[in-house]
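Part of the complex only, each chain left as placed.
As written, the chains take the letters A, B, C and D, and residue 1 is the first residue of each chain.
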């Protein structure tokens, strides 16, 4: 029930600009599978390129946080933003990167507990303690 | 600008039930500082107890995810839920647990990138790939 | 720090259309106090009229739910929508309509508990039980 | 399309810790039906126990607000948090507790009206009137 066409591999072959991104997705991930998100983004090559380059830089290029931790954060953000598709794809990605059932249980527990506390704090209008302010 | 009174230590001393929680917060954290969240929750001892016990179990009791990773997830959830107080208190907690500037930069980048992709997926109504579904 | 001018009573006196709404607010509430929301809305008389008429119909005209219950729901919605102003004004309204401290404690507890469960359900992608579907 | 296995009654019978919670759910509600939320939570007994105990304390134990009012608030929170499952299960719960069609109409109207006003207030950056601040 997408609002746009999801590009098949045949469609992709018609557009060199889209094909270049799909080729890079496949090479970077070492897998022939390209999920529906990219097949929908293919309708706008500029956004396809910018989004893929951004995600590659943030999620895949080695940096201070390990890849699994980034996926856990990604699932948490997707949950609160209410994106069912993203929850499914990144929970799968987290499992592929080694997330155990116990770690997943912890992730769910923290998302739930933080959301409860977040709403209570907001309802009560709790002011920030001076101790939490950054001094630079 | 809270909607309730923030209990001072003198107020706390008047209520054995509230005092027991504050004492446990101080003992568990090894610090005399009790932040405003608990001082607002003190108005309802039942919620104070349940929330503190839940947070202690989820965030402090050793489990599959290390304490810093839990704080990173907590900050991510608080950001998307839009709780400024929680962002401040748990960013401070993450730093106290060793979060480096580079890790914090990664956290911010993942929150931003995930939020961008979340909204695009939602706008396009991308259907979940069968590959992401759990088979049990 | 509003993005628009907040109309003073002198400003209101210059616009018969805005004044008519302010007069009705005062008469309906039986109070001379008109809060900042209406003073900001005054910049667009059409939205001022539609919003006031809608709020009067929904929140003030006697109907199936009593006025206090409506205020509790309003505070809950405002909390999850993250509107600090609305939380403050409608928590005050709920108190003016008789909300006790114990009822307020319950309200906060339900908001928090529901938010925790909401996020966990979303993260786990729980499918709706057939038992919950309406048959008409 | 859950991200976890939904436990059948046979699965539950294999885990005494999970079975104890399911038994308490059935006894407390006086019904053999256990909905999918608990069948998903069963994957993490600690979160299952904490969530059930919390929901029982907040939603079922008699307190200052009557059970139907709590369900109305729960539906309102679930709507704004965007949890379709929770909307369905708690709208059904509200009806089971006596919610009339007219009360349901009121609930929907308040959710909609509050959301409209919430967003307008946020867009205009309306500052809190001093009259709404708590003095303690």
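The working rule: a residue touches a chain if its C-beta (ideal position, glycine included) is under 8 Å from a C-beta of that chain, and two chains touch if they have at least 3 such contacts.
Owing to the predicted nature of the structure, the values given are computational and were not obtained by experimental measurement.
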item	value
Copy count for the complete homomeric assembly [4 present here]	6
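Assume only the chains that are shown with their structure count from here on.
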item	value
Greatest separation from chain A - chain, by CA centre	C
Euclidean distance of C-alpha centroids - chain B vs chain D, Å	20
Chain A and chain D: spacing of chain centres that average the CA atoms, whole Å	27
Residues of chain B engaged with two or more neighbouring chains	1-4, 6, 46-47, 50-51, 54, 77, 81-82, 128, 133
Chain D-facing residues of chain A, complex	82, 84, 87-88, 91, 101, 104-105, 108-109, 112, 119
Of chain B, residues touching chain C in the complex	1, 3-4, 43-44, 46-47, 50-51, 77, 81-82
In the complex, chain B residues that touch chain A	1-4, 6, 33, 35-37, 40-41, 47, 51, 54-55, 58-59, 63-65, 69-70, 72-74, 76-86, 88-92, 100, 102-103, 105-107, 109-111, 113-129, 131-133
